[in-house]
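Coming up: chain A.
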Amino acid sequence: MPPFPTVVPMSWYLILSAILFTLGAAGFLLRRNIITVFMCIELMLNAVNLTFVAFSHQLKQVDGHIFTFFVMVVAAAEAAVGLAIILTVFKNRQTLEIDEISSMKL
Partner candidate 1 sequence: MDAILFLTFAGIAVACAINLVLQTHPISSALSLVGVMTSLAVLYLLLGGSFIAAVQVIVYAGAIMVLFVFVIMLLNTQGERMLPKKKVMPVAIALPLLFSLIGVIATIVATQVPSTEVVKFGTFAGGDPLTFGRAMFTRYLLPFEVTSVLILIAILGAVVLAKKEI
Partner candidate 2 sequence: MNLLDILLILPAVGFLSTLLTPKDNPRLTRTWVLCISIITFLFSLLLIGPVLASPGRLALEGNSPWIEYPAIRYHVGLDGLSLWLVILSTFLTPIVTIVSWKYIQNRVREFYAFLLALLFGVLGVFIAQDLFLFFVFWEISLVPMYFLVGIWGHDKRIYAALKFFLYTMAGSALMLVAIIYLYNKSGTFDIPLLLDMMAKGRLLLSPTESLWLFLAFFLAFAIKVPLFPLHTWLPDAHGEAPTAGSVMLASVLLKLGTYGLIRICLPLFPGTARANAHWIIVLAIAGIIYGALVAMVQPNMKRLVAYSSVSHLGFVVLGIFTFTQVGLDGAVYQMLNHGISTGALFILVGMLYERRHSLEISDFGGVATAAPWLSTMFVITTLASVGLPLLNNFVGEFLILQAAVQVNFLYAAFAAVGVILSAVYMLWMVQRVFYGETPETVKHHMPDLSPREWAILVPLIALMVWMGVGSQSFLPPISANNAQLLQVMKQPAPPVTVLAAKESVHAR
């Protein structure tokens, strides 16, 4: 039983972000509801943000935060457009089943 650490190693944050990132990917691969899938992307972005913030703490810079900020803005924009697209899809097909959006193939 190793002694309980009082400070957190950098790597723990990174591992955490890795886990979240992978979970996002997992959701993308496993969920069939388009909106959920989209949310998983957001989760991945969050994971990335965590990495940025952690690194900027390590580097004692603010740039990481800035980047995070921009990611958030982009996420917002994507959310707006993405949800609009999902709306049109739903309007035309009455479904959010991602696997049914596969008329064009091969």
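For the reader, a short list of remarks on this structure follows.
Following the convention adopted for this analysis, a residue touches a chain if its C-beta (ideal position, glycine included) is under 8 Å from a C-beta of that chain, and two chains touch if they have at least 3 such contacts; residues count from 1.
If you want to know what made the cut, all candidates are chains of the complex that A comes from, given by their letters.
A quick note: this is a predicted structure, and the numbers were derived from the prediction, not measured.
Shown alone here is chain A; of the other chains of the complex, listed as 1 or 2, the one that touches it is 1. Here chain A touches candidate 1 in the complex through residues 4-16, 18-27, 29-33, 35-36, 38-40, 42-43, 46, 49-50, 53-54, 56-58, 60-63, 65-66, 68-70, 72-81, 83-88, 90, 96-97, 99, going by the rule given at the top.
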